[in-house]
Every structure is written in structure tokens, then in C-alpha cells.
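What you see is the complex with one protein chain gone and the rest in place.
Every chain is named by a letter (A, B and C) in the order it is written, and numbering of its residues begins at 1.
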Amino acid sequence: MSELSHQLEPAAPPAPPGPAARDSWRSRHRFAASLTRGAGLAGVVLVAMVCLAGLFAPLLTSWDPVQQVAGSQLLPPGAGHLFGTDQLSRDIAARVFHGARTSLLVAVIAVPAGTVLGILIGLLATTRPLADLITQRVFDVVLAFPALILGVLLALVAGPGTPTVITVIVVTEAPIVGRLIRSQVLRVRELPFVESARVIGAPGGWVLRRHVLPNSLEPVAVHVALAFSGAIFAESAMSFLGIGVRPPAPSLGGVIADSLLYIEIRPWFAVAPLAVVVALSVGFYLIAQALGKAGRD
Amino acid sequence: MRRHLLTRIGSGVLVLLLASIVVFVALRLVPGDPARVIAGTDAAPDTIAAVRAQLGLDHSLVYQYWHWLGNVLRLDFGTSYVIGGPIGSLIGHGVANTLVLTVTAVVVAVALSLVASIAWVVRPRRWLDTVLGTLVTVSIAVPPFVSGVLLVLVFAVLLPVLPASGIPPEGYFASLDITAQYLVLPATCLALPVAAALTRFLSEALRREWRQPYVLTARALGTPARRILTRGALRNALPTFLTVLGLQTGALLSGAVLVEAIFAWPGLGQLLTQSVGARDYPVVQALVLLSVAVFVVIQIVTDLAHAFLDPRVRLEGRP
Amino acid sequence: GCSSAVDQAKQASGAAGGTLVVGTLSDLTPSAIYSQSTTSMTIGRLLYDTLIRYDRATGTPQPAVAKSWTVSPDGRTVTLALRDDVKFHNGRPLTSEDVAYSLKTYASAAAASQLRPAAAAVTAVDTADPHVAVLHLAHPLVNLFDLLEFVLLTDRETPDQLKAGEQFIGTGPFKFAGWQRGQQVRLVRNDDYWNGAPKVEEVDLKVIPDETALLNSVRSGQTNVVVDASVQALTPFRGNDAYTVEPENIWDVNYYIGANVTDPALSHRAVRQAIAYAVDRERILHEVFGDTGSVNSAPWSPDSPAYNQELATRYTRDLTKARDLLTEAGGAPAQPLRLSYNTALAPAKSVAAIVQNNLADIGIKVELEPLDGAALTQTLNSGRSQLWINPHGFGQNSPATLATGAAPFKPEGNLSGYRSADYAALVERVWEQPDPDSAAAHAAYDAYTQLLSDEQFVINLVSTTVTNVYTGSVRGVDWNTYKYLILDKATVK
């Protein structure tokens, strides 16, 4: 054997992170860059605005979100109350800003949790026929249940509240991601470049992590873009049905649900919470889209 | 292929069975007692006991399940605790209404998403991208209960051009234009989020196809872009599309619950919420079973469609 | 060439003498026909008759199927003379047997009727004369006429069909013509009605379970009448000539805070009184009920014989008194109290929020527990509840009806777990008054009300009523003292 091949003996500690790490650095850079311009930036600005509003809610409005001031029911926006007051004489601005915290918290916990869970289970499904059979049937059962009914039943059993909302979103999110991942993996696994990685003797885990998974993530990324908006919607829908965040804690969905009864006579009641929900969903969407684009290029 | 189908059906039955157990147990874990609902708040304990006995709720859970399952296998879903009457006919009415609504919504959603995605991919203009993207997001971001309320307010109340709620009084086939007017608002409301989701996935899939070399071949032959997309690329993108559509059926049923309430559409969604509220066990069980069955069937159909659409699968039975 | 669905719907419901479309939130529950429920309130007096009818202005009983009656001096025998021209929808004439059957039905446990105790006090019915029913009572019944207005005369030959919702045979002004479950009930005019055929040919009950949708259906002309709309939703209808907004003047919707006296935190009377002093009833009345009704710290509606001005206004917001009472009881409960309410009742949600806020002012921490109707009932009956917001009824008639039949008040097994020999004796005393208007009776009512007022296991807040909306073309909608809809004389232009 020549000297070159001697050099190549695995004397050094095996499998250094080498080029992969470099790649991830570069992609991180690319992803970060994609958020500093165009639509990505707009998304960041939108979400950041809502985040900041939630974070600095006490500075933006001096009211407590659950404080009721007798005699100031359904006041229009004005000096004392930025967005007016609600049917229980509470400051809408305070409720919206604090509600945004809740909605953000729900989205930021539930979606990644559901996605990761879905990816793990989806991958598990592709390993063995039996695992596939079981996970697929479990997914079927979960997916086949209308999500709302799942939510209603869960809320009835566990009681309403933020953890219930998060659980419902995770439980309904995971199977969708799992399905997507599974079908993508089955497809990508057959592509020539995956075979070419196997041919060089790459272990199964490596092939999965480095080739199959990254090339399978595109539809998942698209889905996740929607899922953030979906989570915010799910929270609102559950609050609308009275199974969301436990009152009197504010949540965007709760404020919207309250406002709908007055949509005609006090239209401004609905404006602020709806604007924030739309801003959040659009923001999340733009971010996810920008990241997706960055991942593709 | 046939063996594949048989295993799919087998697993479908398994799913139904699992789901039936889940719903049966979950319902009984939920606090609230149908007997109390029927007897009313003011009822005395002996009244409630009498009602419980009448409903057969005094037996053990296993016995109740076994008994119910046995009946279901004979296609007897029992009678509604609250509204009375055999569940078969109860659901029968709702099924037709929900079917009309959801199928219309699916058709609208599919049509909208096809048009939007093809336009989106064929003419990759920045402004169109942004406008469509934002529209798509907003229609996801604004939940049906909000869009529904707004739609009704504008089109049925402020400028009353469309009926606010309900189904055509003389049936769907008496006069198609009347039917259409009744359907417009609820179907739009139900279709929008589905259309938005489909558009996202479809346009993404089409864009991926658009980067394939065969598209270049077709373009080099002078094939107009729209034709390439509709003839070739769309078909390649269809499996993804179908999968997403299949998954959206669950969302559709959930959406139907909200939309039917807002538009007073007497379908299964309404029946379902009412029955959950009243702890009308047999009705909820039957409805969940039905929706699971629909889902299972859709999955099998999607599967077959997949196989049919991809010759590599059809001819060689690869996954 | 395109016809408008909007115009079509308006025409169908607005035709002269034509169809009256009543929108309702929930569908029929046939088995609930014997209790005061949505079912009995919508179809009870349309399909069936009652023996007497209260004149709501004076509170005196008027003849209906019973054209006259005599009560024996000991109050234990009641002789009802029945009209001889009353026929069931299937043509069978109504006899005293039917009266006996109906009373017996209401006395059974399965009927789940709130007036079951009163019906059970009827020990026997003498049916020797088909047109005279002689009721033998176990004891004098102060709420006899409450019972006679409550009991619907149902057909004794088809109880099973009634339970299954297949046949609704009565003697009432309308005949059952079909039920699409979950959607609508069709009733047609009974041309042979003994009191003269109604004006409208048909009444349709449309089930629209969402409140906003229900009200929109009136506005888009798809329904003519909506019964029991929440005050918040009514604003757009007010001051609009196209609609009539009419509160039913039966002030028997009494929102109260229930307190579980078996719970250590609430077992001390002073705590409950402190709560009663802490709540801002005026605000609740104004903000939640739009000033429809009155603040009330007693269960009686202003036209009830038991109404007592002093006790009705005994508790008004007074934080000093409330705090003093709390101190007397050893301070506010250490743990937050659970306040349950029914999420399906929009007012309950708001009342709960206000109560939570009010109680915070005296240092009582409250956690809201939103539950759906079924779960709330379960919680209340389980004895695990602490505080809850709910409405109770039956404050409008004889106090005995409430005291014996309403779940929060029953001497045995009430929702608060309140038990005392005094209380049971007082209820007995109220119930067995032979003459509801006698001084003795009034003394008994006052004693009973005083006890309730002192004990505060039911902390009454406001008395309000149900509000209906009609399109401008509708006239003559009426109801009985239990809010059973009466359309005998209703018209729709």
C-alpha cells in the first residue's frame, strides 16, 4: 500500500464532524441571511413586533389584562384604552398583548414538538414493516378523528387550559408530519444518490441523517410554515368553543371569540385581536417560506 | 396489487376497531352523564337511576362495548339517547347535507388551488408570489368562525344577497341556482383553509417538477408552460396532492363542525357537537366511526390512485 | 332568469296566513316533554293543552280544558269539570281518564318533572264521569294550579311513540306533521281546535344551534321568531322597525351563585354572606343583562306571592360588611375557590368573570372552571363543587313549586348539600297551605325566604327573563307562566 493510503487509516478518532459541520455552518449562515432581506425580513418584523408587544405589554398599556373597571364596558378606542374595552370592562389592548404571549407560547411549543415527534415516528415507520404497520394504524386513528372532536374530548377529560391546547396540536400535528416524512423517505431512499452513499459503505444512520432526511424535509417545511398559522388558529378555535385557554387568562382566540358577538355594533373590538392573529400567521409564514427558499438554493 | 388492497382493507378494519375502542372509552371518561342530561338538572337521584337503567348504562363497560359492537356489526347503531329515533336514519339526513357541503368545498378548494398554483408557478413574478402567498396565509390565519361571521354579516345581513343559513328549503335538486346560493357562503368558508393548504403543497410540488429536466425537454419543443404543467407536471405532483387532500379530510370534518354551526347547516358536524354536549354516546360513537370509516376509505383510494398514477408502481408494484 | 334564495325564503315565511318559522337553539328531546325544558317550552303548548291557564296579569287561574273547578274546604279534594269538546288529534275525545293518566305520568320518576312532588301528592283521580275528574290529594297543595298549568295532557295510548319521537298526539292547536331530526319540526293547524283554529296554517321549528346564526336567520328573513336570545346579541335589532324585541315578562330566570355548604371553605354562613355582600349585582344587571330585569337577593320574581321587597334588596354591594363577615368567619379561604359555570350559557360566563373580580376585592381568590352543561350537572350532583353560577327557575309562581321541585332548593339532596330540620319543616309548611293567598300562607313564605336569605347557600343575583325577537310581520305571540310558547292567536303578515 502506498503512503497516501496509510495516511488514510483511521488512526485519528473516527467520524469527525468535518465537512458536515462546515456545511451546517454555511447553511446556518444562509438561513440567517435569508431572514435579513425581502419577505423573510418582513416576516421577522411582523413576528418580532408581536413578540415585543407581548414582552413589553406592561409598558404599552398600564392595564392589567384581567382587571375590570366597573362602568367602562365596551368603550371605543380612545385615550384611556388604546383599543377600547371589552364586554367585561377590561382593556382590550392589555388582553390582546398578553393574549399574544399565550398564542405565541402555544405555537412555539406545540409546532416544534409535534414536528419533531412526527419526524421521529415517521422515521421509525420506515425501519421495519411491523413498525410501519403499527405507526400507520395509530396515525390513522388519530387523523381519522376530527381534530376538533379530539380537542373537545381531551378538553372535557383533562379540563381546558394551555396544556390541553398544546397537547391537541401536538397530537394532531405529529401524524401529519409523520406521514409526510414517511412517504418522502420511501421515495428519496430509492434515489440514485442514496444508493451511491450506501455503495461507499456509509452506515444506515449516516445515510438517513445526511441524505435521506434533508432531501425529505421540503414538504415538511412547507407544512410547518402552515402549522404555525394553524396552531394559532387551533388555539382560537378551541377558545371559541370554550375549551381553550382557561378564562379569565387572555388569549387571542378568546378575545376574538368575545368580539364576534359585537362585530356589528362594536366592530373595533375585533380589529386588534384579528390584526395580531393575521400578523402572526403571515409573519410565521413568510419566515418559513424564506427559510424554505434558502434551504433549496 | 390485490394482495396490497386486501392488507389495506384489513388494516382499515383494525383502525376502525381501535377507533371504536378509543371513542367508547374516551366518552365514558368525559365527565357528564347522559342520564342526567336527559333527566335535567332538577331531577332526583332515583329519576336518574331509572333513566340509566333504561339506557342500559348500568351494565359493565365491557358488556356495553361488546353489546354495542355486536349490534354495530349487524349495522344497528342503536337509538339516540336524547333526540330519540334510530341513529341510522338520524345520520342519514346529516350525511347527505354534510356530503353536499364538504364535496362542494373540496371541489372549490381543488379548483382554487389548481388555478392558483399553476398561475403561481407558470408566472413566477415577485408580486404575484407575495400577493398569493399572503392571501393563502390570511385564509389560513383567519379561522372559519371568523371568516364565516364576516361573510354572513356582509352578504346576508348588510347587503342581503345570499341566505344567511340553512339548506335549500325544497331540497338540493329543486332549483340548482337556489342551491348554489345556499352553498356559496358555507362552502367558501370551509374551502378556504383547505384550498390554501393545497395551494401551498401543490405549488411547491409543481415548482419541484418544474426544475426537472423533462420539463426542459418539453419546453424546448415549444410546449406552452401551462400545458406542461397540466399534462405532465401536474400528474407527477398529484401523489403529493392526493396525500395532502386525503389528510385534509380530517380537517374538513373539523371545519364542518364550525362551519355548520355558523351557517346552521344541519349536517353531521352539528349533530356531533350536539351529541357530545348531551353525552349522547351512541350518536357520537356512530359518528366517529363513520368519520373514521370515511377516512380509511379515502386513504385506500388515495393509495390506489397513487399506484394508478405512477406507472413505476402500477407496473412493478414498487411502493 | 336567476331566482334569489333570499326573496324565496322571505316569501315562504311571510305569506298571509302562512307559515310561522320559529328558530330555536336546540332540537326536541321527546323524553324531556314532561319537565320544563326547551322541548316543552317550544312544542308543549302548541301540541298539547293544560287544564287551566294563569292570567299572567293577575296571577289567577283561568279555565282551559277544565272549564271550572271546586276545591274542598280541607283542600284535599279537587273537582275539575272538563270541556266535552276537546278531542285528540287522532279524533279521540278527551276524558277524565286522560287527566288521570297525565297526572300519573308526571308523578313517575322517569318523567323527570320538576312538579313531580306536586303530582305525586295526587293520590287518586276519580274518573267515574268522563267529563269530571276528581283529584284526591295527600295534603293541601298550595301550588295546585301551578301543577294544573304545568301538566300537558298527552295521549295515553301512544306514550312509547312519544318517547321515540314518532307521534306527538295531543289536543292542542297544532298537529304534529313531521320531524327531521336535528333540522326542523313541522306542525300544522288543528282546524278542530276547541278554542278556535289558530290563524297560521303551519308552524315550523328550525333548529339553529349557534346563537349568532340563529339571530342572523331572523335578519335574513329565514325565521320569524327567535325565542330566548341573549341580550348582547340583541343590540342590532333594537330601534329597528323591522323587528320586535320583546322580553317575556316572566321574571323567573334567576342567576345565582351556588355554594356547597359541605365544603369546609364554605361551611361557615358568614363566608357565604360575605360573598353575597361582595358581588356587584347592579353591574351584573347592567353589563350582562342590559338592565333587563332587576337585582334580587331572593329567589322570587317580583310578581310571585312570596316576593318580599326587603329581602330582595337585603344584599347590596358593601365591601365593609363583607370584610367584617369574613373576619368573623376567620378570614378568607386559604385556597382559591373553584367557580364553575356552563360554557354554553353566555351570561353565566360573564357573571362568573364579574363575580371573580368582585370577590378578589375582599380577598377571596377564585379560579374559574368552565364546564359544558353535562359536566356541570355532574359536578353539581357529585358534591365536589364549591361555587357555581347557574340560573334557576320557578321563582314566578307559588313558592312551593320552587321549594319542592327546583334542584338548588329541595330540602332533600339540594345542590348545596344544605340540610336542616328547620328548613324541611318550613318547606312542608309552605307546601301544605290550603289557601295560597291567606295571611298564614304569606307568613310561611316570609319565614322560608328569611331562612334562605340568612343561610345564603343560594346567593341570588338578578331576576331576568327570556327575550324574543320577531320580524315585524309577526303578531300575537304569547306564552304561559312556564314560558311555553302559545301561538293560538299569532299571525304573520
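Note that a residue touches a chain if its C-beta (ideal position, glycine included) is under 8 Å from a C-beta of that chain, and two chains touch if they have at least 3 such contacts.
FYI, contacts and distances are computed from a predicted model.
Colleague: One chain isn't displayed here; going by UniProt, is it "Monovalent cation/H(+) antiporter subunit G", "ABC-type Fe3+/spermidine/putrescine transport system ATPase subunit", "Hydrogenase expression/formation protein HypC" or "ABC transporter ATP-binding protein"?
Modeller: Hidden chain, UniProt protein name: "ABC transporter ATP-binding protein".
Colleague: In the intact complex, which of the presented chains make contact with the chain not displayed?
Modeller: Output: missing chain touches A, B.
Colleague: For the full complex, which residue in B:A225, B:L242 or B:A293 touches the chain that was left out?
Modeller: If we include the chain that is not displayed, B:A225 is the one touching it.
Colleague: Touching the absent chain: which residues on chain B qualify?
Modeller: Within chain B, the residues touching the omitted chain are 1, 212-214, 216-225, 231-232, 235-236, 309-312, 314-318.
Colleague: Of the residues in chain A, which ones touch the absent chain?
Modeller: That gives, for chain A, the contact residues 1-2, 4-5, 7-23, 191-204, 206, 210-211, 214-215, 295.
Just so it is clear, only the chains that are shown with their structure count from here on.
Colleague: Could you tell me which shape the graph of touching chains takes: line, ring, star, complete or other?
Modeller: complete
Colleague: Looking only at C-beta pairs that count as contacts, which pair of chains has more of them, A-B or A-C?
Modeller: Answer by contact count: A-B.
Colleague: Whose Cα centre is nearest the centre of all Cα atoms in view?
Modeller: Taking the mean of C-alpha atoms per chain, the most central one is B.
Colleague: Chain B to chain C: how many Å between their CA centres?
Modeller: 39
Colleague: How many angstrom between the C-alpha centroids of chain C and chain A?
Modeller: 47
Colleague: Where in chain B do residues touch at least two different other chains?
Modeller: Counting only residues that touch two or more other chains, chain B contributes 30-32, 149, 157, 273.
Colleague: What are the residue numbers in chain A that touch two or more other chains?
Modeller: Correct list: 156, 260, 264.
Colleague: Give the list of chain A residues in touch with chain C in this complex.
Modeller: It comes out as residues 66-68, 70-71, 73, 87-89, 156, 159-160, 242-243, 246-248, 260-262, 264-265.
Colleague: Quick one: which bits of chain B touch chain A in the complex? Just the residue numbers, please.
Modeller: Chain B residues touching chain A: 11-12, 14-15, 18-19, 22-23, 26-27, 29-32, 130, 133-134, 136-138, 140-143, 145-146, 149-150, 153, 157, 193, 196-197, 200-201, 204-205, 208, 240, 243, 247, 250-251, 253-254, 256-258, 272-273, 276, 288, 291-292, 295-296, 299, 318-319.
Colleague: Where on chain C is chain B touching in the complex?
Modeller: Answer in residue numbers: 2-6, 8-9, 12, 26-32, 35, 37, 109-110, 112, 114, 116, 163-166, 180-184, 206-210, 212-214, 216-217, 219-222, 344, 371-375, 377-381, 390, 405-407, 410, 413.
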